[in-house]
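Heads up, this is only part of the complex; the chains shown haven't been moved.
Think of it as A and B in the order they're written, each chain with its own count starting at 1.
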Amino acid sequence: MKIGLIGFGKAGKAVANVILQNTDFSLEWVLKNSPMPTIFSAAEFLGVNSEDQGLIYSLENITVDELLDMHPVDVIIDFSSTDSIFVYGKMAAERKVTIISAISHYGDVEKELLRELSEETTVFWSPNITLGVNYLMFASGLLKNIVPDVDIEVIEEHFKAKEGVSGTALKIAEKLDLEKENINSVRAGGIVGKHEVVFGFPYQTVRLVHESISREAFGNGALFAARELADKPKGLYNFEDILRPYFELKEG
Amino acid sequence: MKIGLIGFGKAGKAVANVILQNTDFSLEWVLKNSPMPTIFSAAEFLGVNSEDQGLIYSLENITVDELLDMHPVDVIIDFSSTDSIFVYGKMAAERKVTIISAISHYGDVEKELLRELSEETTVFWSPNITLGVNYLMFASGLLKNIVPDVDIEVIEEHFKAKEGVSGTALKIAEKLDLEKENINSVRAGGIVGKHEVVFGFPYQTVRLVHESISREAFGNGALFAARELADKPKGLYNFEDILRPYFELKEG
């Protein structure tokens, strides 16, 4: 499967790293917002041994139309910023390229655009695209569904400098109908990221815990989505949509 | 709902304790194997304030037929021993009393009897009847289903004197296709019981953890089953059967 990657910040680099090392996927190109003096290959830049082309372009050197014509792809993965969808969305949809966006915050305008694009191609959006966190949310929702009145608290731990409550914890709380005061935020040292959902029953406790090791988890999440979406009709999908069939499969 | 309880060992007492304190259920009687000099009420014996009759009978004082006629019940909950099903099973099935068995080990003969009884009434069997452990198994199976090649290990912790690998850990391992060497058994002090399933991904870790606080969790599990089975047709059920509908519900 041919991939084009939008964004080459910390997350984008980690995602490129994962794609380059996965032989089922080929990284055709990377598109950056900021200009680069010379055109590098992502593999060279990251010191990875890979046969993928993966040239890093900037919007100063090339337009999206040119890029998509010169180097056609099956999937665009977006780890850049909120605005980018306006830059590439239409051109991707016209060419029936699947769009996978991992942008954290979209406003109403962007969500509406996603909806429109999804009338022409397969569009997927997940603000936290790791498999682990999405499984955590799904499985937590199921337990809450079984025992609606169980006591639930969330403990999230991150590096000292992280400001505010983690977006993922807020999402978990929203999904489980928790108050913000049920989220406990620990900030200490260099903790990469840990989310724990505590279910307190009268005589037993259940905990679902997700620990991040590195940003490369985003890459695996995006490729998992790419694989799952390969045979899906056009439409707008989120992570829960691609997890749900696995839950049904179990019934057989 | 009217309950009759078979067995009054450590687990049976804890279960009686829970039923007596739950106003949705009434403990009609307890049937013990070993003889008792006088007939006590379970509430009095356990020092619980409850209006339930809950007299403790021994098979020396009464037959199952007499008991079921004098004090009819909707559900029989069995926390006694492997053999008991032969003593009460037929009489219960004839009267369409729901049977909930929490016996740890049934052989082929007992399983066959359960199947026969399930042609006349609703029969439920779960060797570990806590909601938490069954949820753990179900939710673990789902994650394995999504990512079949993920590395999985089980850590189980119990009090020092507990011999052998925990039966629950063995069940989890069986369900997840693990080798026995993937189970790590920690024995220390008075740990009541902890089961942790570790899912190791390349860049993230997911953990599902169940901690037991006290045996009363069995009581809550049995009553959860009783409630779920109330509107089920006759047939043979296990814990997964009553959890599955909740997983489907989410799709809507």
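Just so it is clear, a residue touches a chain if its C-beta (ideal position, glycine included) is under 8 Å from a C-beta of that chain, and two chains touch if they have at least 3 such contacts.
The shown structure was predicted, so the numbers you read here are calculated from the model rather than taken from an experiment.
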{"item": "Subunit number of the complete homomer, 2 shown here", "value": "4"}
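What we mean here is this: only the chains that are shown with their structure count from here on.
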{"item": "CA centroid of chain A to CA centroid of chain B, Å", "value": "40"}
{"item": "Chain A residues touching chain B - in the complex, by the definition given at the top", "value": "130-132, 135-136, 139, 141-143, 145-147, 199, 201-217, 219-220, 243-244, 246-251"}
